[in-house]
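Left out: one protein chain. Kept in place: all the others.
Showing chain A:
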Amino acid sequence: MASNTLRRIIGLILQYAGLLAFMAFTTFPFFWALSVALSADPSYIWLFPDAFVPHDFSFMWFKRVFAEMPFMVYLKNSTIMSFWTIIGVVAVSVMAGYPLARLKFPGRGLIFAGIIATLMLPSETNIIPNFITLKNFGMWAAALQEHLHLPSDWNMREWVGLNSYFGAIIPNFAGAFGIFLMKQAFEQIPQDLVDAARVDGATELQIMWRVMVPVSIPSIAALTIFTLVNAWNDYLWPSIVMNSKEKLPLAVGVFNDLTGPFATSTSLVMAAIVMTVIPVLIFFAFTQRYFIGGLDGAVK
């Protein structure tokens, strides 16, 4: 009896110890950055454990970020690009995942295998083909503009070509991961629900948008968060495509402006990073409630 209780206590301690260790492991970079950003005195930032406690507490570095770089411009760019990436990824994933999960057509297995196979390619292999494609997009847009005698200040080359928001986000729309996730989500929905909608007179598209998608909200929320984090932190591709400063997203902007040979301060970078992360955390807090129970009450 007593040994049982003891065993349970030890088990609990081990569980908590494991979880706490994992939490420490995943969160320490953020807390380190936060502590450095809040310390006016930067002399402790490479010392352990002093670096984790703010010395000479102040918001000075945060204020300096706004002075040293156009933070709000970058924030606006990141927001625009992330928003449209989420819309694009969710739309493509839903519309590709639904037929793969629910419709029977020849070649379905092959198409799905092809989509999954793209997961095995390193993303760097896409850079050159995508770059050339975008460059051509820009040229075609410019040619179209000329052909239609549109005003030259429209500059359509930069709507869809290089140095455009469109170009910076479009390659991320068709992600195998999102398609896979939505396919799995749609497969989990009971067939009876689809049949009920069919008897009620819904077309395939109505079944998808009015029944399947609302029921899959938890999966879509997960995909949204995942896409947001990826798009928000996307560095390599935007840094290649974008060449004007006023179109850079935060990840590229912070790196370009605050690091490198003329970098002024590590504390400044940390303050910028903390401010970069916070919008994502806020978004996560607001969407968390959609993660639960989309199918509750549907069947049985």
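What to note about this one:
We take it that contacts are C-beta pairs under 8 Å (C-beta built on N, C-alpha and C of every residue); 3 or more make two chains touch, one makes a residue touch a chain; residues count from 1.
Note that in this section contacts and distances are computed from a predicted model.
The chain absent from the displayed complex carries the UniProt protein name "Multiple sugar transport system ATP-binding protein", chosen from "Putative copper resistance protein D", "Lactate utilization protein", "Multiple sugar transport system ATP-binding protein" or "Succinate dehydrogenase cytochrome b556 subunit". Contact with the chain not shown here comes from a single listed residue; of A:41, A:192 or A:246, that residue is A:192.
Interface note for the absent chain: among A:106, A:151 or A:201, the touching residue is A:201. Residues 190, 192-193, 195-202, 206, 210-211, 214-215, 217, 293-300 of chain A touch the missing chain (whole complex, contact as defined above).
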